[in-house]
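For this depiction, one protein chain was excluded, whereas all remaining protein chains were kept in their positions.
Residue numbering begins at 1 within each chain, and the chains themselves are lettered A and B in the order written.
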Amino acid sequence: MTVNPGGWRPDAPKVEAGSTLTYTGNRALMLEEPLIFEIGTTETTGVDFSPLPFRGGVGGEQDGALRASDNPLSQSSPLKRRGPTDRLGGLHRAVPIGLPGLSEPEAVRHYTRLSRQNYAIDLGLFPLGSCTMKHNPRLNEKIARLPGFADLHPLAPIDTVQGALAVIHELGHWLVTLTGMHSVAMSPKAGAHGELCGVLAIRAALEAKGEGHRKTILVPESAHGTNPATAAFAGYSVEAIPATAEGRVDLAALEARLGPDVAGVMITNPNTCGLFERDMKAISDAVHAAGGFVYCDGANFNAIVGRVRPGDLGIDAMHINLHKTFSTPHGGGGPGAGPVVFSEALAPFAPLPFVEKTAEGTYRLVEEETVAHRHSDSFGRMTAFHGQMGMFTRALAYILSHGADGLRQVSGDAVLNANYVLRSLEDVLDAPFAAAGPCMHEALFSDKGFAEGFSTLDVAKALIDEGFHPMTVYFPLVVHGAMLVEPTETESKAALDQFIGALRRIAERARAGDLSLKAAPVEAPRRRLDETLAARRPRLVWTEPGPA
Amino acid sequence: MTRFFTEEHEWIEVDGDSATIGITDHAQSQLGDIVFVEVPKPGTVLRKGQEAAVVESVKAASDVYAPVSGTVTEGNTAIEDNPALVNSAAEGEGWFFRLTLSDPTELDGLMDEPAYRDFAASQG
Partner (left out) sequence: MRYLPLTDTDRAAMLEVVGAPSIDALFADVPEEARLAGPVEGLPNHASEMAVERHMTALAAKNLAAGSVPFFLGAGAYRHHIPASVDHLIQRGEFLTSYTPYQPEIAQGTLQMLFEFQTQVARLYGCEVANASMYDGSTACWEAVTMARRVTRRRKALLSNGLHPHYVSVVRTMAGFTEDEVAYTPPALSVETDLEALAAAIDDDTSCVVVQYPDILGRIADLAPLAEAAHARGALFVAVVTEPVALGAIRSPGEMGADIVVGEGQSLGVGLQFGGPYLGLFATREKFVRQMPGRLCGETVDAEGKRGFVLTLSTREQHIRREKATSNICTNSGLCALAFSIHLTLLGEKGLRQLAGLNHALACAAAERLSRVPGVELVTPTFFNEFTLRLPRETRPLVRALADRGVLAGVSLGRLYPDGDGRENGLVVAVTETVTAEDIEAYASALEEVLA
C-alpha cells in the first residue's frame, strides 16, 4: 500500500449552513425529539413492581400467587378470577386513559434530549433583570435530598420532625436578622404568594383597628405585575404612584394622595429601574402618619443583603424570594419560596402555621388547634402544610456557606457587576437613569438610538445567537423598549467582558440598521416562534392527528 | 350616515338612532396581531364609558369602552371567530358591535375623520 506523504486530505465541501437537510432533521449535537405521545405506547412501562407480598387474594390464603407483572385489578388477575375482591365500589376506570409509557432507556434519552434545548445558568450568563439568576450550589441539592429532610411527611408526629422544625426556625432567624424585622411567616410558596401574605396581614391589621374602610393600595407604575394583581386578589383597588424623572417614587405626589381611604403602598426597593429608593424612610413615615402600612417587594433584596436592613427603613412587610437572593434553583419556572418578614405591628396577624421554640429548646408547630389561645389574630392559613421545606434546606445551606460576611460581599459584587456593565455600554446603549449615579444590582437600557424599525426584541434575539440568555425586555413599563440587565455576583469578570463585547457589537448593528439582526436567532434549536398563531388557535394538549 | 371618532381610538358610525362601533386602523396597528376579541351580547345596556368589549394581541389586552350610551343590538361574532379581521379591516368588516343610541347628544364634541387623523398622527 502507499502512504500519503503530503498529508493530503480531501477538502471538506463548502455548504451553506442549513442548506442540507438531514434524514433525521438532527444537526449533529442538536437533536430533534418527538413528543412522548408519538414514541410511547400504553403497553410500555419503565417501572417494575414487586409482587404482592402475600399469596392468593387480598389477605386470604388461597392459591394463585400474583406475579410481579400482574395488576391486581385487571380481569385476568388471579385475585379477580376468584370473584370480586376489591373495595372500589364499582367505580373502576374502564375506559382507556391514553397515557403513553417509555422504557427507562427511552425515557432517559427523551428528557436528556429535551434538556439540551434549554439555556441554563450552568451553561452561561443569564442576565434576566429582576430574576436574579445566580449560580445554584450543588451542596444545596445534596442537603435537600438527605432522607431526614426529603422523606418526611408533613403530618408526622411533631417529636419525630424536630430537626425539620429546627431548619425552619433557624432559617427564619437568619431572615429576620438580615432584614432587621420582627418576625417571619415561612409558609408562602413563592414571591407572589408572599405578596399576598403581606397584603392580607395589612388588611387584617386594618380591620382589627376598625379601619376596614381603607380600600386602596398605591403601587408605582414601574412595579412588577404581581403587585397590582396581588392587591386586587386581596380585594383592594389599585392606584398608580407617579415616578420622578430620575426613576424613583415621587414623594410629593405620594404624600398628596395619602388619606383615610389608603390601606397602604407596595414599593419595590431597590426598584425595577435598578435604583435605591432614597426617600424610603420618608415614604414609610408619611404612609404611617396617614394610617397606612408599607409593603416592600423584596424581589431585589440581592442588591442590599447584608448591607441594609429594610426594618431600618420603616417597612411593615416584605417577601423574600429564596429562589432569587438565596440561590434555590428556578427549575424552569419554580418552585420558589416566598417567606414574609413582618414589623411588630403586623406580626400578630401572620398566617398559620408557624414554628415556635419552647423554653425547653424543643420546637412546636402552631396550627389551627392551638391558635385560639396563642395567636388569635392570625389571618388564617394560605396553604396546606408548612411551606417549601425543600427550598428552606437549600437556602439555609447557602446562607450558612456565605455567612454574614459573605452575604455582604454578595450584594457588593452584584452591584459592582451591574455598574460595570452599565458603564461599559452606556456609550452605545441609551441608559435613561445612568446620569443620576450608580445603579444597584441591575443596569437599565432603552431602545433609543436604534435605527428605524429596530427594536429591543431584535437585540434580545441576537444575544441568543451569541450564546447568552437575553436580558429582561420591555420591563419596567416606564421605559420605552426597556432592557434590564442583572448579571448577579456569580459572574466572573471574563464572563462579563465577553457579554459586554457581544452586546456592544449587537447594539452597534441595531444603531446601524443591520437587517441581518431581524433574522436572529439563526443558531438556536428554533427560529422565532409564531406566538400569534399559538394564541389565535390555542393547542394546549396533544391530540391524535386526524386522517390526512 | 356620519362617522365620528374618539380619543380612545374608536369609531362610531351613526344611522338614525343606530350606531356601529369599532376600533380605528391606528388602534389595530398599535396593538399588533389581534388574537382574541370578545363583543357584548345583544340586549346589553351600556353607559358611556363602560367596558363593552375586549381586544387582545399576544402581548397586550385592552378594554373597549362604550363611547356612547345605548342598548346593544348586535355583536360582530365574525371577529370573535376570526380576530385577524380587525387587523385587516378595522374600520369596515372588523366592526365590534351595534347599539341603539339612548342619548344622541353624547355625540356632540366627538371628532370627525380629519380631526381624528390629525389627533392619531400627533400620538405617534
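Simple rule for what comes next: contacts are C-beta pairs under 8 Å (C-beta built on N, C-alpha and C of every residue); 3 or more make two chains touch, one makes a residue touch a chain.
Worth saying up front: this structure is predicted, and the values here are computed from it rather than measured.
Of the listed positions A:P348, A:G390 or A:P432, the one in contact with the omitted chain in the full complex is A:G390.
Contact with the omitted chain, checked across A:V184, A:V262, A:V294 or A:V308, is made by A:V308.
Although one chain is not displayed, chain B still touches it through residues 36, 56-61.
Note that in this section only the chains that are shown with their structure count from here on.
Taking each chain's centre as the average of its CA atoms, chain A and chain B sit 39 Å apart.
Interface of chain B with chain A (complex): residues 33, 35-36, 56-59, 83-84. Residues of chain A touching chain B in their complex: 474, 531-532, 535-536.
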